[in-house]
Structures are given as C-alpha cells and as structure tokens.
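With one protein chain held back, the other chains of the complex are shown just where they sit.
Then we have subunit A:
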Amino acid sequence: MALMALPVPRWCPHGADSSSSPHPTPSGLSPTLAIHVYTPREVYGTVGSHVTLSCSFWSSEWISEDISITWHFQAEGSRDSISIFHYAKGQPYIDDVGSFKERMEWVGNPRRKDGSIVIHNLDYTDNGTFTCDVKNPPDIVGKSSQVTLYVLEKVPTRYGIVLGSIIGVALLLVALLVALVYLVRFCWLRRQAVLQRRLSAMEKGKLQRSAKDASKRSRQAPVLYAMLDHSRSTKATAEKKTKGAPGEPRKDKK
C-alpha cells in the first residue's frame, strides 16, 4: 500500500485546508475599495477523474455587464503562464486549441459571484498553478488568487476518518447489543408476569365456581318445596269452586 510522497501542505495562519471551500487570501489592499478573489489553496485530484477549480469574488460595485473573468495556467516547473479561459461581455471563451482542449467546462455564474471551471480527464501534465483573475469595471484594482492542482494516483483520506469511524461503529454496535438484550429480557419478564396473573385468576375462578355450585344446590331445594305447596293449594281451591255456587263471580283466581 505505497502512497506517493505528498508535498507538505502549506500551513496557512487562517487555517486553509485542502477542501474545495473557498478561503480568503491575505490581501494588503484596503478591504472596501478593491475586488477580492477567493480560491482554495490546494486541490487534489485523481488521474482520469474531474476536479472543480472554484473561484469566488467580492466586489464593492454592482456586477456590471463588462465583468471579465480569466483563468491562467502555469505548469509545474515552467515559467510561462498561459491563458486558458476568458469570460467577457456575458460570453465564456473556453480553451479549444491548447492542452485543455475539450476538457474544460464553465460552471460559474458571475451574477452569483462564482467563476468556477471544471477540468475533466485529469492527467499528470495538469499539475501546476491556476490563477483566477476577476475584473468588474469600474472596480478593477485587486489581487488575483492562485490554486495549486495536485494530480495523484490516489487521493489520501483525511486524518481521523478511519479513527473516528472505527470508534463510532464499535460504540454503536455495543450500545445496540446491550439495548437489544435488555429489551428481550424486559419483554420476557412481562410475558411471565401476564401468564402468572392469568394462572392465579384461573385458580381463583375455579374456587369461586365450586363455591357457587354448592350455594346453588342449597337454594334450589326450598324453591322446589314452595312449588309443590302452591300446586296443592290451587288444586284445593279449584275443587271448592266446582262444588260451591256456580253463579258466584269468579274473583282473582290464584
């Protein structure tokens, strides 16, 4: 697992890092009367893939129609800085004869103060410094900003990603397992309690039913006797009536 030797990242006092978020470069000009251009310090790309060179700017004037954005490229080890992109009068002009022919794409929007370009199909010859220059008439005094592109075989992961992910995953797994075990135990105990209650309820029910049966039997006996008595008395009154006067009005027969 041999990594190519990385150039030591320049340590910027403002804490610039190699992500593609723009970062202000220290400027010696008065902050409100100049145009400020921001690019990241370094950008890493892998061979064959694409990379976005982002460039944003701040201007004290309104964005006019005459705004111009220019990108220059100085190859590593070379002294010449060639112009590869120009945007003027609302029209982007992409390199169609140089080394970035058919590889560059304009993704910026001057209205949104963004002058970014994308380079596809990276190669080792693209190692070098890209300069973004923005002029917004009448605000033309300003410093351009540079971004160094490093094309590597494999982009190194940031320090701490492996560390953090191992610790996070391990702690999460352990927490989940403990929670699961406790949940299972809790459900099991609850089921046990429910079963226990049902069992005791059944026992109580049995006792009650047996008590009820016994009481039912003792109550039925007097009822039977009462019915027998009643039938005898009705028979007696019926006989009396047939024997007695027939013209008597029959009053509430029992």
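Please note the rule applied: a residue touches a chain if its C-beta (ideal position, glycine included) is under 8 Å from a C-beta of that chain, and two chains touch if they have at least 3 such contacts; residues count from 1.
Criterion: contacts and distances are computed from a predicted model.
Looking only at the UniProt record of the hidden chain, which name from "dolichyl-diphosphooligosaccharide--protein glycotransferase", "Exoribonuclease, phosphorolytic domain 2", "Glyoxylate/hydroxypyruvate reductase HPR3-like" or "Peripheral myelin protein 22" is the right one?
Choosing among "dolichyl-diphosphooligosaccharide--protein glycotransferase", "Exoribonuclease, phosphorolytic domain 2", "Glyoxylate/hydroxypyruvate reductase HPR3-like" or "Peripheral myelin protein 22", the correct UniProt name is "Peripheral myelin protein 22".
Taking the full complex into account, find the residue in A:33, A:141, A:178 or A:194 that is in contact with the omitted chain.
A:178
For the chain that's not shown, point to the residue among A:33, A:170, A:189 or A:207 touching it.
A:170
In the complete assembly, which of A:33, A:47, A:141 or A:162 touches the absent chain?
Considering the complete complex, A:162 is the one touching the chain left out.
Contact with the hidden chain only, please: which subunit A residues?
Residues of subunit A in touch with the missing chain: 1, 156-160, 162-163, 166-167, 170-171, 174, 178.
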